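Left out: one protein chain. Kept in place: all the others.
Each chain carries a letter (A, B and C) given by its place in the written order, and its residues are counted from 1.
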Amino acid sequence: MAVEKMSIAKALNESLRKALETDPKVLIMGEDVGKLGGVFRITDGLQKDFGEDRVIDTPLAESGIVGTAVGLALRGYRPVVEIQFDGFVFPAYDQIVTQLAKMHARALGKVKMPVVVRIPYGGAIGAVEHHSESPEALFAHVAGLKVVSPSTASDAYWMLQQAILSDDPVIFFEPKRRYWDKGEVDTDAIPTALHTSRVVREGSDLTLAAYGPMVKVCLEAAAAAAEEGKSVEVVDLRSMSPVDFDGIQASVEKTRRLVVVHEAPVFLGVGSEIAARITERCFYHLEAPVLRVGGYHAPYPPARLEEEYLPGLDRVLDAVDRSLAY
Amino acid sequence: MAVEKMSIAKALNESLRKALETDPKVLIMGEDVGKLGGVFRITDGLQKDFGEDRVIDTPLAESGIVGTAVGLALRGYRPVVEIQFDGFVFPAYDQIVTQLAKMHARALGKVKMPVVVRIPYGGAIGAVEHHSESPEALFAHVAGLKVVSPSTASDAYWMLQQAILSDDPVIFFEPKRRYWDKGEVDTDAIPTALHTSRVVREGSDLTLAAYGPMVKVCLEAAAAAAEEGKSVEVVDLRSMSPVDFDGIQASVEKTRRLVVVHEAPVFLGVGSEIAARITERCFYHLEAPVLRVGGYHAPYPPARLEEEYLPGLDRVLDAVDRSLAY
Amino acid sequence: MTVESTAARKPRRSSGTKRAAGAASASKSPAAKAVATAQSTEPQLVQLLTPEGDRVENAQNADFLPYVSDITADDLRGLYRDMVMTRRFDGEATALQRQGELGLWASLLGQEAAQIGSGRALRDDDYVFPTYREHGVAWCRDVDPTNLLGMFRGVNHGGWDPNTNNFHLYTIVIGSQTLHATGYAMGVAKDGADSAVIAYFGDGASSQGDVNEAFTFSAVYNAPVVFFCQNNQWAISEPTERQTRVPLYQRAQGFGFPGVRVDGNDVLACLAVTRWALERARQGEGPTLVEAFTYRMGAHTTSDDPTRYRRDEERAAWEAKDPILRLKAHLLATGAADEAFFESLETESEALGKRVREAVRTMPDPDTMAIFENIYADGHALVDEERAQFAAYLASFEEGN
Partner (left out) sequence: MTVESTAARKPRRSSGTKRAAGAASASKSPAAKAVATAQSTEPQLVQLLTPEGDRVENAQNADFLPYVSDITADDLRGLYRDMVMTRRFDGEATALQRQGELGLWASLLGQEAAQIGSGRALRDDDYVFPTYREHGVAWCRDVDPTNLLGMFRGVNHGGWDPNTNNFHLYTIVIGSQTLHATGYAMGVAKDGADSAVIAYFGDGASSQGDVNEAFTFSAVYNAPVVFFCQNNQWAISEPTERQTRVPLYQRAQGFGFPGVRVDGNDVLACLAVTRWALERARQGEGPTLVEAFTYRMGAHTTSDDPTRYRRDEERAAWEAKDPILRLKAHLLATGAADEAFFESLETESEALGKRVREAVRTMPDPDTMAIFENIYADGHALVDEERAQFAAYLASFEEGN
């Protein structure tokens, strides 16, 4: 294959296929991942090619899915679990937080938990309640978990490879509104380390930091700002646990201004930690307080309101202006 | 009764008794809340006096407890639910986050969810795993919930009264290591509003902000600092959702330095939001970045290590010194 | 009654060669013996009307017959009308989704008898906890059909006051509502009322911890609740064998209350069995599980593509058991309805379709500021702050900034 242009959805599918081919211990589990190929078709064709023993349609019970994945991991398997939508991960929250995250520590390192929990997340797809949420902070706060989110097809492919290879549990957030965005994937490349941020646009006046679905919005905002003569750098965080603070710091030491953008509610969102820590690290560099653009302290609204609720170009530019006004 | 000296545990018990007496719709539900009076005896004697219909021993299933409480609230009851320990709230997390928190909004205000979820939380009691955690940030991030924690007997009594009277779901975190600390309770007083912070020690050089079990540690730190000639103000936040930012801001505008202290892990803990927002509000006032003292990004350690893990006098003073050094 | 003892059928999926070989010697073990006796018993449906529309009386349904002995020809026509109107409404909604007026629709096609039969068994003071597919039950509760469309159009998450018709909001998180129903029923019992509560859920939902916890709580507290499981054979793409290896109604026994399987395409049987279960609840006998054996004739939702996972023949076989045709045949055979009745229904259902179509098209978008409303009953400082900031932000555009 080498280099090919494909959608994020396809890149994820190819990545799963590769993992199933490479390691007989890799399993896919979840609701409707078999014949249907998942509601987003990320597992399309995999059960047909790898059989029901490796691509497993589960009973409709998320705690059971993650709990049995923990048991399978103890037996030496590497389950890749699909949660159908962001809002349906909560029945599994107990198993994730009290078991999956803590088992390695509880056993003083004597067992490992190579489990990936894939979660399509975020809004802007016109869905009904529970299908558009961004709960990443609720996982990033929990020690023992790693939390990542790709924003491009290449990262989708490689970060999922890396997550599956990791001996730690990884919560893998997939930006569902970007599933059909295309990009080049080089399956022979040497990938960036999983928990490293990446400068996706260089700039000198201000840094926009984002991950997953908001990277594209930030790139658009940076382009719009450029037209007004403002040079905005965009950092794709890629990982929410750990966060690559060194990477953000390097950018902020250059630009002296930072705006963090995510769909998740601002209050106690990942942006709060970035604001707090970057302020500590760059106290004398910052010309303005770290600003945050994100969801409101409100349940995700009905679809007809999501455009207003979600951070878009205008709200990001508004924050850029406010920051530059300091 | 009027004014009486009692422990926090007793104040909570008296407050529940008062609520049961005042409103026939108030119910107590949980594991072992009946004859045993709860593992911490907070419900001691209540089943005997109010009967099994109002003080209800439940099956051992936290999701079931909260889920049926939601149903009872829909029927017009006001359930006060006890979760036995912090680490055991997670099986109920789905019902809390997707149902309890969202029902009022989902119904466009047409139903109310006057449910209190009491959770003894925090460490320093020498317990085994899952019995010493501080998961408050995982609830404060969720719109639709209110999150509070008292630090004194008087607040324990009154804040629980207010929580039960509230038509919104309140996650009521009880600082279990302080259950036996005593203080005066005036049952005829006019209480402070539930979501208002309180300056519990005045000072001019630096503000320490804390809630629940850490308020006492901060007061001790302030006293120790005073001996070294440093004037430290201590703010008891009392509420983590909403946070009384106006109150903190007022203090910080005076002292120009802020250290937030909690037992919960620092990374994405409540302190991160306070640091981010206060920096935004007080950017030109702050002489130092907002510092945070809290738990590490680690599972709560075995009891023999908790003294080192938990923020204590020395770690708070270390942060005070670091802040003042700016 | 089809309450039976354990009938562990052969597992669908034998795992590993050694295991499969071992299974041959299974008859040596005592359990195998005990299980073997039950194995032959295929569960019987409670059925009062055959697919051809003939009334049946047999051992299975004898106990339930008294529960519909009062049903007149007028009542039967009423049930028929309910099903026709519901199907018409449902079809209109599917069409409206295709036209882009709705973001999604979850069709009840094929499940009309289960919903109308159970829905019409209810008293006004009973309380209903639906999933997202109970449009027929909503109809029985007099919830305006157009109200149901709001959440599928994306203008709200639930557009009605649950207490107006004792019909709770649609619940999307699978199984959650069974606990709400149980709690509500505990409250009914505390009040000393003799109302009952009914919780709807699907075959897939039966796997959720919450549903099983609801069974435990309702049994322990003897709560007046009926668990009404529409086993429509599918949970999106997964057949019921992915959820259980024995018939679902048997689940109840292990929790200490009766379970019964009813022909979910037979509106009369559904009415009878639900009335019986509700009466149990009213009389303080606690919970009952009703498994309505039916079929999801359409896709899971308009987003779904069932051709990927199920055969056309299966659907075709179920078409022969259509709940509406069955009652129509009965009405015709018994002379309980004439052509004029069916024609007037055609007109009436067309009018409903038209009304719904127009209502949807004129349904206003919510006000933007609604994002900040109804989050808390008693207010919240952060919401107030964000509301004000957002209003100022919006105003900045209007001022031409």
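By our rule, contacts are C-beta pairs under 8 Å (C-beta built on N, C-alpha and C of every residue); 3 or more make two chains touch, one makes a residue touch a chain.
Note that this is a predicted model, so its numbers are computed, not measured.
Residue A:Gly144 is the one among A:Gly87, A:Gly144 or A:Gly203 that touches the chain not shown. Check C:Phe129, C:Tyr184 or C:Tyr221 against the missing chain and you find that the one touching it is C:Tyr221.
The omitted chain makes contact with just one of the residues A:Leu46, A:Leu72, A:Val260 or A:Ala303: A:Leu72.
Only one of the listed residues, A:Gly64, A:Pro120 or A:Pro150, touches the absent chain: A:Gly64.
In the full complex, chain B contacts the hidden chain through residues 31-32, 34-37, 39, 52-53, 57-61, 63-64, 87-88, 90-91, 126-130, 267, 296-299, 301-306, 308-309, 314-315, 318. For chain A, the residues touching the absent chain in the complete assembly are 53, 58-59, 61, 63-64, 67-77, 91, 94-95, 98-99, 102-113, 143-144, 146, 166-168, 195, 241-246. By the touch rule set out above, chain C reaches the unshown chain at residues 1, 3-9, 11, 13-20, 22-23, 25-26, 29-35, 63-64, 186, 189-194, 206-210, 212-213, 216, 219-224, 241-246, 250-260, 276-277, 279-280, 282-286, 288.
Simple rule for what comes next: only the chains that are shown with their structure count from here on.
With centres defined by CA atoms alone, the chain at the far end from chain B is C. Here the spacing of chain A and chain C, counted between their Cα centres, is 36 Å. Chain B and chain C have centres, each the mean of its CA atoms, that are 41 Å apart. Averaging Cα coordinates per chain places chain A and chain B 31 Å apart. Residues of chain C in contact with two or more other chains: 156-157, 173, 209-210, 375, 380, 382-383.
Shown for chain B are the residues in touch with two or more other chains, namely 63, 91, 94, 98, 102, 105-106, 143-144, 241.
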